[in-house]
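With one protein chain withheld, the remaining protein chains of the complex are depicted in position.
Presenting subunit A:
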(Lines give C-alpha, C1' and ligand atoms only; values in the text may rest on other atoms or scores of the structure.)
Protein backbone atom coordinates (compact mmCIF):
# COMPACT_ATOMS: atom_id res chain seq x y z
CA UNK A 1 0.00 0.00 0.00
CA UNK A 2 1.57 3.23 -1.07
CA UNK A 3 2.58 5.60 1.68
CA UNK A 4 0.91 8.89 1.92
CA UNK A 5 3.72 11.38 1.61
CA UNK A 6 4.75 13.46 4.57
CA UNK A 7 3.40 16.96 4.56
CA UNK A 8 6.47 18.79 3.49
CA UNK A 9 8.10 16.04 1.49
CA UNK A 10 6.45 16.93 -1.77
CA UNK A 11 7.86 20.38 -1.36
CA UNK A 12 11.15 18.95 -0.11
CA UNK A 13 11.69 16.85 -3.17
CA UNK A 14 12.87 19.73 -5.22
CA UNK A 15 15.29 20.87 -2.56
CA UNK A 16 17.15 17.62 -2.10
CA UNK A 17 20.65 17.91 -3.51
CA UNK A 18 20.31 17.03 -7.19
CA UNK A 19 23.23 14.95 -8.41
CA UNK A 20 23.29 16.00 -12.00
CA UNK A 21 22.18 19.56 -11.77
CA UNK A 22 24.73 21.87 -13.27
CA UNK A 23 26.10 24.76 -11.29
CA UNK A 24 24.83 27.53 -13.38
CA UNK A 25 24.00 31.14 -13.67
CA UNK A 26 21.10 31.31 -16.11
CA UNK A 27 21.03 35.05 -16.72
CA UNK A 28 22.51 38.32 -15.58
CA UNK A 29 20.29 41.37 -15.85
CA UNK A 30 20.82 44.99 -15.01
CA UNK A 31 17.89 47.36 -15.23
CA UNK A 32 16.98 50.65 -13.68
CA UNK A 33 14.18 51.61 -11.32
CA UNK A 34 11.77 51.91 -14.21
CA UNK A 35 12.59 48.57 -15.73
CA UNK A 36 14.67 49.84 -18.63
CA UNK A 37 17.31 47.20 -19.41
CA UNK A 38 20.93 48.32 -19.10
CA UNK A 39 22.51 44.91 -19.65
CA UNK A 40 21.01 41.54 -20.52
CA UNK A 41 23.09 38.42 -20.73
CA UNK A 42 21.46 35.02 -21.00
CA UNK A 43 23.45 31.82 -20.58
CA UNK A 44 20.57 29.66 -21.67
CA UNK A 45 18.77 29.87 -24.96
CA UNK A 46 15.53 31.79 -25.14
CA UNK A 47 14.09 33.49 -28.17
CA UNK A 48 14.05 37.28 -28.35
CA UNK A 49 10.46 37.76 -27.26
CA UNK A 50 10.89 35.49 -24.29
CA UNK A 51 14.03 37.34 -23.28
CA UNK A 52 12.16 40.62 -23.18
CA UNK A 53 9.32 39.04 -21.26
CA UNK A 54 11.75 37.61 -18.74
CA UNK A 55 13.27 41.04 -18.23
CA UNK A 56 9.85 42.54 -17.65
CA UNK A 57 8.77 39.75 -15.34
CA UNK A 58 11.98 39.94 -13.31
CA UNK A 59 11.63 43.69 -12.96
CA UNK A 60 8.08 43.24 -11.80
CA UNK A 61 9.08 40.69 -9.15
CA UNK A 62 12.09 42.58 -7.90
CA UNK A 63 10.71 46.10 -7.87
CA UNK A 64 7.88 45.34 -5.51
CA UNK A 65 10.27 44.10 -2.82
CA UNK A 66 10.68 46.15 0.28
CA UNK A 67 14.02 47.67 1.14
CA UNK A 68 14.66 45.59 4.23
CA UNK A 69 13.81 42.09 3.08
CA UNK A 70 16.25 39.43 1.99
CA UNK A 71 17.86 39.52 -1.43
CA UNK A 72 16.58 36.17 -2.64
CA UNK A 73 13.45 35.38 -4.60
CA UNK A 74 12.01 32.41 -6.36
CA UNK A 75 12.39 32.73 -10.10
CA UNK A 76 9.51 33.92 -12.21
CA UNK A 77 7.46 31.46 -14.30
CA UNK A 78 9.24 32.23 -17.55
CA UNK A 79 12.70 31.54 -16.33
CA UNK A 80 12.00 28.23 -14.68
CA UNK A 81 9.87 29.00 -11.65
CA UNK A 82 10.85 27.56 -8.32
CA UNK A 83 13.78 25.61 -9.77
CA UNK A 84 15.65 28.86 -9.98
CA UNK A 85 16.38 31.77 -7.70
CA UNK A 86 16.70 35.44 -8.36
CA UNK A 87 19.48 37.01 -6.36
CA UNK A 88 19.53 40.73 -6.58
CA UNK A 89 21.11 43.87 -5.20
CA UNK A 90 19.77 47.35 -5.49
CA UNK A 91 22.34 50.11 -5.90
CA UNK A 92 20.95 53.63 -6.24
CA UNK A 93 19.03 53.60 -9.51
CA UNK A 94 20.04 50.14 -10.71
CA UNK A 95 19.03 46.58 -9.96
CA UNK A 96 21.65 43.88 -10.50
CA UNK A 97 19.89 40.54 -10.83
CA UNK A 98 21.52 37.14 -11.19
CA UNK A 99 19.20 34.30 -12.00
CA UNK A 100 20.77 31.07 -10.81
CA UNK A 101 19.71 27.50 -10.41
CA UNK A 102 18.91 26.20 -6.99
CA UNK A 103 22.20 24.40 -6.42
CA UNK A 104 24.20 27.60 -6.57
CA UNK A 105 25.21 29.18 -3.27
CA UNK A 106 23.01 32.23 -2.68
CA UNK A 107 25.39 34.00 -0.35
CA UNK A 108 28.29 33.37 -2.72
CA UNK A 109 26.42 34.97 -5.60
CA UNK A 110 25.64 37.96 -3.43
CA UNK A 111 29.37 38.40 -2.92
CA UNK A 112 29.93 37.97 -6.62
CA UNK A 113 27.55 40.82 -7.41
CA UNK A 114 29.49 42.94 -4.98
CA UNK A 115 32.77 42.12 -6.73
CA UNK A 116 31.19 42.86 -10.11
CA UNK A 117 29.98 46.27 -9.02
CA UNK A 118 33.30 47.13 -7.38
CA UNK A 119 35.08 46.15 -10.58
CA UNK A 120 32.80 48.38 -12.62
CA UNK A 121 33.51 51.13 -10.15
CA UNK A 122 37.24 50.76 -10.64
CA UNK A 123 36.99 50.57 -14.42
CA UNK A 124 34.72 53.55 -14.84
CA UNK A 125 35.86 55.59 -11.87
CA UNK A 126 32.79 56.07 -9.67
CA UNK A 127 30.44 54.29 -11.97
CA UNK A 128 26.90 55.58 -12.40
CA UNK A 129 23.99 54.59 -14.59
CA UNK A 130 25.10 56.82 -17.46
CA UNK A 131 28.34 54.90 -17.73
CA UNK A 132 26.45 51.70 -18.21
CA UNK A 133 24.14 53.30 -20.73
CA UNK A 134 26.86 54.65 -22.98
CA UNK A 135 29.39 51.87 -22.59
CA UNK A 136 27.28 48.75 -22.50
CA UNK A 137 29.77 46.90 -24.70
CA UNK A 138 32.55 47.62 -22.20
CA UNK A 139 30.38 46.27 -19.41
CA UNK A 140 29.90 43.10 -21.46
CA UNK A 141 33.67 42.81 -21.83
CA UNK A 142 34.20 43.14 -18.10
CA UNK A 143 31.49 40.61 -17.39
CA UNK A 144 33.05 38.21 -19.89
CA UNK A 145 36.16 38.14 -17.74
CA UNK A 146 34.14 37.21 -14.68
CA UNK A 147 31.48 34.80 -15.84
CA UNK A 148 31.80 32.42 -18.76
CA UNK A 149 29.17 30.00 -19.98
CA UNK A 150 27.14 30.56 -16.84
CA UNK A 151 30.01 29.68 -14.52
CA UNK A 152 32.22 31.91 -12.43
CA UNK A 153 35.57 32.41 -14.16
CA UNK A 154 37.52 34.90 -12.10
CA UNK A 155 36.73 36.67 -8.87
CA UNK A 156 39.92 38.57 -8.27
CA UNK A 157 39.12 42.18 -9.06
CA UNK A 158 42.66 43.23 -9.88
CA UNK A 159 43.18 40.32 -12.21
CA UNK A 160 40.00 41.17 -14.08
CA UNK A 161 40.97 44.80 -14.45
CA UNK A 162 44.43 43.91 -15.75
CA UNK A 163 42.95 41.70 -18.47
CA UNK A 164 40.33 44.23 -19.47
CA UNK A 165 42.86 47.04 -19.65
CA UNK A 166 45.21 44.99 -21.79
CA UNK A 167 42.46 44.22 -24.28
CA UNK A 168 41.35 47.82 -24.43
CA UNK A 169 44.91 48.82 -25.15
CA UNK A 170 44.99 46.39 -28.03
CA UNK A 171 41.90 47.98 -29.48
CA UNK A 172 43.36 51.46 -29.17
CA UNK A 173 46.60 50.47 -30.83
CA UNK A 174 44.71 49.02 -33.78
CA UNK A 175 43.05 52.34 -34.36
CA UNK A 176 46.51 53.76 -34.74
CA UNK A 177 48.00 50.96 -36.81
CA UNK A 178 45.11 50.43 -39.19
CA UNK A 179 44.40 54.11 -39.58
CA UNK A 180 40.74 53.31 -39.04
CA UNK A 181 38.18 55.76 -37.75
CA UNK A 182 37.97 56.17 -34.02
CA UNK A 183 36.13 53.25 -32.63
CA UNK A 184 35.30 54.67 -29.26
CA UNK A 185 31.73 53.74 -29.35
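Throughout what follows, a residue touches a chain if its C-beta (ideal position, glycine included) is under 8 Å from a C-beta of that chain, and two chains touch if they have at least 3 such contacts; residues count from 1.
What we mean here is this: contacts and distances are computed from a predicted model.
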- Looking at UniProt, which of "ER membrane protein complex subunit 8", "AP-1 complex subunit gamma", "Neuronal-specific septin-3 isoform X5" or "NADH-ubiquinone oxidoreductase chain 4L" names the chain that isn't shown? "AP-1 complex subunit gamma"
- Item | Sole contact to the chain not displayed, among A:27, A:73, A:99 or A:123 | A:73
- Among A:33, A:93 or A:156, the residue in touch with the chain that has been omitted: A:156
- Note on the structure: Had the left-out chain been drawn, it would touch subunit A at residues 1-2, 4-12, 15-17, 19-20, 22-23, 37, 39-41, 43, 45, 48, 52, 66, 68-74, 105-108, 110-112, 115, 133-134, 136-137, 140-141, 144, 148-156, 158-159, 163, 166-167, 170-171, 174-175, 178, 180-181, 183-185
